[in-house]
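Here you go, one structure.
Omission of a single protein chain aside, the complex is shown with its protein chains in their original locations.
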Amino acid sequence: MPISPQDFWCSSPILILCGFGTLLLIVDARCGKGPRDLLPIAGLSLFGLLAAGAAVLLLWGEFGSGGVAPVECFTPMGGMGAAIRCDGYVLVFDAVFLLAAGLTCLISLGYLERMDLRFGEFFALILFATAGMMLMASAMDLVVALLSLEVMSIALYILCGLARTDLRSNESALKYFIIGAFSSAVLVYGIALVYGATGSTALPDIARAASRIDFARGDLLLVGSALIVTALCFKIAAVPFHGWAPDAYEGAPTPVTAFMSTGVKAAAFAMFARIALSLFASYTIPATEVLWLIAMLTMIGGNLAAVVQTNVKRMLAYSSIAHAGYLLVGLVAAVDRRQTDGSVTVGTPDIAFYLIAYTLMTMGAFAVVVWFGRRRREYLLIEDFAGIGFRHPFIAIAFSIFLLSLAGIPPTAGFMAKFGLFRSAVATGHTDLAVIGVLTSVISVYYYLRLVVLMYMRETETGITPTYSPATTLAIVVSGYGVLHLGLFPGSLWRLAEIGAQTLAW
Amino acid sequence: MEDFLRQNIVLVSTLAKAIVVPIAIMNVVPFMVLLERRGSAFIQDRRGPERASIFGIRMFGLWHTIADAMKFITKEKVVPAGAHPVFFYMAPALLLIPAIGAFAGVPFAADVTIAGETIPLQVARLDAGILYAFGVASLGVLGIALAGWASNNKFSLLGSLRSASQMLSYEVSMGLTIMGVLLIYQSLRPEVIVQAQAGPIWKWGIFVQPVGAVLFLVVGFAEANRLPFDLPEGDSELVAGYHTEYSGMKFAIFFMSEYMSMVTISAMVTTLFLGGWQIPFVTTERLHGWFGTDVAGQALTALCQVTSFAAKVGSLLWLFVWVRWTQARFRFDQLMKLGWRTMLPLALLNLIVTAAVMLVIWKDDPRFGLGFTG
Partner (left out) sequence: MSPLAQYFPIAVLVLFAIVVAVFLIGLDHFLGPRQPNPTKLEPYECGILGVGTARQRFKVGFYIVALLFLLFDVETVFLYTWVVLFMPLGLIGFVEVALFLFVLAVGLYYAWRKGALEWE
């Protein structure tokens, strides 16, 4: 099957981002390092993200709103499967990635100026990483999945170490790099074993071949699947593969941390769901049990560790681990109801919806953390936030909304999202997971509300006057609005997520 | 014995080629040294070495190189105290082996047919002979890097680092410059490329790819570590560069390898750009017409072609000598600048312009596809 113009049209969001990333590198190479030189680069990157967003919308519109017909792209010659595909699931996730990237660009503009990190490459790398995430969501072949994962990860390794003179940033980049390389190696090994067992790297072929393998004798496939799941668990920072996350999140520049905990997580879950649903589609492997265990550990471990944190970034890092646990609950539900064609109706829409809500609220929370700083200085201790409710009431309200949403308290997006996940868990008979989820959410209320309490209940004399950045404020407003909107009127987006998830089958 | 030869002519000829060719290249080295000494004397308007004589026969100074060899063998063996006990010995070997091996893909005459068997006059006929040659030739940098590191001498280390970065820098351009020729001749096989240059002289690579030829020649000088690119040695800065601590036969191996890699590069330039063994306007068929196609005729044909090949290689070797004694050495920053900022963009440009031109020329060719329809 020859490469057709349709292939390029269907992958246009990725191509647009790559093109703009390359353009940004050229522009950056021509720009100086003056105080306002970042502005055109940031503007261009936002324009690129908007263009990609427009392409996503057009694609969604073209395939019809009722059910987005999947299109297989870049099918090589010689009877191999398609490299990527464009369907509703991909487009929904593309929107999540673009949202995360856009908000990151907004909050980083002021941050980079303030912290003397005037690297135009930052925006180019964000775009490349986003392109990698989109590829991850649309990869139909394990090799493409690996490559896209690397495209995303390599950009992020550099972003983590952006603050070159900061020891913590270096530590973060190095830890992330080593663990990332390690988990990629595990993934490659898993892919090799799965290829050995099934004779293909294309997901539909793997599922078909796996159905002919007896579980008791399919040890090659079993080990391969286990390795792939392990590698992906590293990427989503699930307990017990989470050790790198707090240090990497804490040391990285704050906008990068925000991007890592939203975009990367969304991309890893998009890929995880697709691979898991294909890998286990018709194979009698005890996948649900394994994922059940990881989900439970992640929820409990992440929330308990977050309680004792005194650094906001670290606290949010552990909170993002905990949220990975909630998302895994949805994955357990989905894998439990897996069909032989890789389709599923339970769980995946909840994961998609949760990731949209989670992106908004986490981005918002990080935006407040970014906002709350001065030249070459960040205030990351929980104590630093004491009393800002009196001095900056609007920011404090926004931060409270984000934190309440993260804790899952109505009427915020976090509540609706969590509700959806736990409903799926109960519907598929995993009431125990739902109970653990609710209980750990109660624990999380403690550490989220502690910040709110500090903001409003304690007054301090020494007030910090943050450097004003309009872009960061805009990001806070946008995410605040999004969190409230999704909490009050979740219906339309919920419907989109469901339509998207319906197109998972190949 | 004769029957055995007749029956196993392919095997015997293969073995013979694999042994005779490297010996021949190694024997070019003394003559090359002589050429260098006499050539430099000629350029500098002095007499050069000519005094050594055996029974009054001076042989234009050839005895000097033989005396050199005797001296190398009988020199004292000095291994510096801090040198690595294994790598110090391994390094010269690692340089010599690729220098001998890289020549294997180069054809030096048209195929001959003896007793019904076609015998290619090239050591190995490979699917991707050009890639093999460049791959093996680039291995030489390992020996140099190892020599510098194993010596535990700062001059050596600096020399080997310089050498490594110089060779790496120019290798990128080398890969890209030959791409234009490969594109025009549509092959990675040296024998096919040479065959495509048969007949009139303007079919030679140097006329269809002039920019590529010049770039490749410059890169070749850099890869051979020859002046004006001899920074790895840079005797006024680094004593003798990576082989400062080497003496005796081990030094001689470095010395030989340098000359052998010059021969290899000249052979590659000849193959890619100067028509290889082709005699201008005189194709193999015409030679066969003159000499006949029996064994003697074929031998005469091959002899003519080998002579043509040797003449071309010899001229290029003389160019090496000529440049060495007339040009000054680059500074290191100039070298890197030339490699990355001039050679690489030019090579890229050359490739894309060549491709665009060929696209226009070939657009009506039946072999020309429009896309991935397979």
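Order of writing sets the chain letters: A and B. Residues in each chain are counted from 1.
Here is the rule we go by: a residue touches a chain if its C-beta (ideal position, glycine included) is under 8 Å from a C-beta of that chain, and two chains touch if they have at least 3 such contacts.
Please read these numbers as outputs of a predicted model, since none were measured by experiment.
Q: Pick out which of B:Ile54, B:Leu168, B:Ala296 or B:Ala311 touches the chain that's been left out of the picture.
A: B:Leu168
Q: Decide which residue listed in B:Gly101, B:Gly205 or B:Gly275 touches the omitted chain of the complex.
A: B:Gly101
Q: Residues on chain B that touch the omitted chain in the whole complex?
A: 14-15, 17-19, 21-22, 26, 72-82, 89, 92-93, 96-97, 100-101, 104, 123-128, 131-132, 149, 151-158, 161, 164-165, 168-169, 171-172, 175-176, 179, 182-183, 186-188, 239, 244-245, 248-250, 252-253, 332-333, 336-337, 340-341, 344-345, 348, 351-352, 355-356, 358-359, 362, 365, 367-372, 374
Q: By the contact definition given up top, give the residues of chain A that touch the hidden chain.
A: Against the missing chain, chain A presents residues 3, 22, 25-26, 28-30.
To be clear about the criterion, only the chains that are shown with their structure count from here on.
Q: Could you state the distance in Å from the CA-based centre of chain A to that of chain B?
A: 54
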